[in-house]
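The complex appears here minus one protein chain, its other protein chains still in place.
For reference, chains read A and B in written order, and residue numbers begin at 1 within each chain.
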Amino acid sequence: MTAESIETRADNTLLRDNAEVAEALGRNYAAGFVTEIESESLPPGLDEGIIRQLSAIKREPEWMTQWRLAAFRHWQTMPTPDWAKLKIDPIDYQAISYYSAPKAGPKSLDEVDPALLETYEKLGVPLHERAALAGVAVDAVFDSVSVGTTFRKKLAEAGVIFCSMSEAIREHPALVQKYLGSVVPQGDNYFAALNSAVFSDGSFVFVPEGVRCPMELSTYFRINAQNTGQFERTLIVCEDRAQVSYLEGCTAPRRDENQLHAAVVELVALEGADIKYSTVQNWYPGDENGVGGIYNFVTKRGDCRGADSKISWTQVETGSAVTWKYPSVVLRGDRSVGEFYSVALTHHFQQADTGTKMIHIGRDTKSKIVSKGISAGRSSNSYRGLVKVEKGAERARNYTQCDSLLIGKKCGAHTFPYMEVKNPTAIVEHEATTSKISDDQLFYCRSRGIGEEDAVSMIVDGFCKQVFRELPMEFAVEAKKLLEVSLEGAVG
Amino acid sequence: MLKIENLHARVEGKDILKGLSLEVKPGEVHAIMGPNGAGKSTLGNVLSGREGYEVTEGSVLFEGRNLLELAPEERAAAGVFLAFQYPVEIPGVNNTYFLRAAYNAQRKARGEGELDSMQFLKLVREKLKIMQLSPDLLNRAVNEGFSGGEKKRNEIFQMALLEPKLAILDETDSGLDIDALKQVAEGVNALRSPERSFIVVTHYQRLLDYIVPDHVHVLAGGRIVESGDRSLALKLEEHGYAWVAEHGEPAGASA
Partner (left out) sequence: MNQPARPPFVAALAEAPLPASGVAWLDKARRENLDAFVAAGLPDTRVEAWKYTALRALSQRSFAAGDAQALSRDIDPALLALAGIEGPALVFVNGVYRADLSMLDALPAGVDLQPLSHALAADPESLRFTLSRHYREPGDAFARLNGAFAHDGAVLRVAAGAKISVPLRLVFVGAAAGAEIAWHVRHLVELGEGAELTLIEQHLGAGEQAHLGTQLGDVTLHADATLHHVGLQQAGAGSSLVRRSHYRLGARAQTHLHALELGGTLARHDLRAELVGDAAGFHGHGAFLPDGRQHMDIQLAIGHQARNTVSSSTWRGVASGRGRGVFRGAIVVNTGADGADAVLGNKNLLLSPQAEIDTKPELEIYADEVKAAHGATVGQLDERASFYLRSRGIPEPQARTLLTTAFARAPFESLASERLREHIDQLLLARLPA
């Protein structure tokens, strides 16, 4: 495939929508600026030819191309999911461009377009020197390609592989081939199949036996160009007794059109391994009238494949027009542990349908679910979860707590937990409450001199405490700020 | 300092206060006593600006300003403090964090500088000693899991910290045993000064054995029907509120 077939977009639409205007319009969405850099994209549309082109641009081996094509063929046979609690316009998959990359392909971080680095700067991404200060290794995915990975050397010394998925496919094909799709198969669901066909980049982490990853790993995702989707694929493998903590942050600029984000994340924990995966999701949520925003349809699943392994998901979801996401854990190994801590905040016309699945297969497996939903404006916020105890899961334990907080009369807060128990030694417990911020609490704060908005943030922060505690420190601070910003104008 | 004139207030369409007048000068302690349902708690809530309490007539001036126009947080910044009868629990919100937010918000509103967390912690530790509260209270969530006595002492502790000009204690004695009552009273007495005034709302006389008031008022049927010095409280104890009802009726009937 040659460069001629790649459309260059330098790009009028970007100019129209310059950062200044966006900032003026978008006080409430601090990440809503557009970066003016030259990018190259595939033309909109999806067929086998596009997939072959994509695979060729990325210089992928033939097995990978075939893997994508198999996923695509399967996707074509699948019905579009109908959304239980979500109202969305039909998505035109032929109108989306499945590849958009900064034109000047970076070789190393020093070669990265300064405008891009500035973008990360605005986002507060601890990249480059900032990364050194923060002690975080960052893999930043801008639109579709990974632009730079810091701390490669230090990680390599420890034996940890942390690179973009594209690079992993080229450099570590055996590992990728062994694990890719082993947790989320190509045909798992509609969006996972689409992702398997067209994923453009993502992160790959491999922590070998007995190694504790010497630092927290982090990826920032950002959708910049118009009419593109972002389909990243992340794969994290921890061998026996290996350990890693991984952070993921997401932002996208303001646009009037809805953009699609359909990611797949696969985690594999072998015997005694421990994976902690934290997300702060702040994709553009659309404006106060529900115009624009990201459709965030994500499949995240962890496989506790070995005994005594542990996978913990923590997520703070404040962005996206529509979120559809159930980070799950398959508790296959005996004594394995799955956790899910979630804060999902919706405002204006946002819709979130999120939760988790805990599938208990091994003996003495344990899972814990803490979900905090906050609904404001005219938004809709649902927890949907499944706890399944299979026949052989002796003494499996689950505890689930789902609380919803309502701010305003026009929003909805819903809880749909499914419990399926087939083992008589299992104990499964679920509790849920729904309430509004109480007038008493607000008045108490105000009578001590704290203004109404501050009082609301304080109470919301307290409501989310159990989840924030699970986040690494700097993320917890960011998460708290995000909630404050997202709730602006929700009261009064 | 505080001047209430002919105050009428209504809750959920029901008239509760029906022409209450009261003047509190700097440094004075006023006790307001009365039977259940007399409107005692309503007074505290109206003064601190709780929603749902509709003032239909009358005025409240605090240091010459119209108190009723101010939002609850503005009243707090102006120096009005209500110690709640039932302090609400706020899960997950750290007590120290809450106190500092309140303290700094008030300072900021008055154009004073804010304290950083170290300075604040030092201040808090000093004040804690006064109330004989255990420092681990600071690490817990606001009022969460506090015993009844701890909640009340925590209210007084907040008062000590925020140093209001006018403190309204709403049935601070209810639910306290005698030892806790003494501790609360000691806390209050320590804060008495020529500049600071108190309105002590209570159903029982016994609190007034420990917090000695300058004036005692009897609230019945939404207005003050009897005022006097401390001996009035003792008379009430002896005769009960039935005596007031009889005694006070003619005044009410002639209104």
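Note that contacts are C-beta pairs under 8 Å (C-beta built on N, C-alpha and C of every residue); 3 or more make two chains touch, one makes a residue touch a chain.
Because the structure is predicted, anything quoted here is derived from the model rather than measured.
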item	value
Visible chains in contact with the missing one	A
Selected from A:154, A:414 or A:465 as touching the chain missing from the view	A:414
Candidates A:212, A:436 or A:465 - the one touching the absent chain	A:436
Absent-chain contact - pick from A:71, A:428 or A:479	A:428
Chain not shown, touching residues in chain A	84, 389, 391, 404, 406-436
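FYI, only the chains that are shown with their structure count from here on.
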item	value
Centre-to-centre distance between chain B and chain A (centres being mean Cα positions), rounded to whole Å	50
In the complex with chain B, residue positions of chain A that touch it	438-441, 443-452, 454, 458-459, 461-466
Touching residues on chain B, where the partner in the complex is chain A	48-52, 71-73, 75-77, 81-82, 84, 87-88, 90-94, 97-98, 101-103, 105-106, 109, 141-142, 158, 162
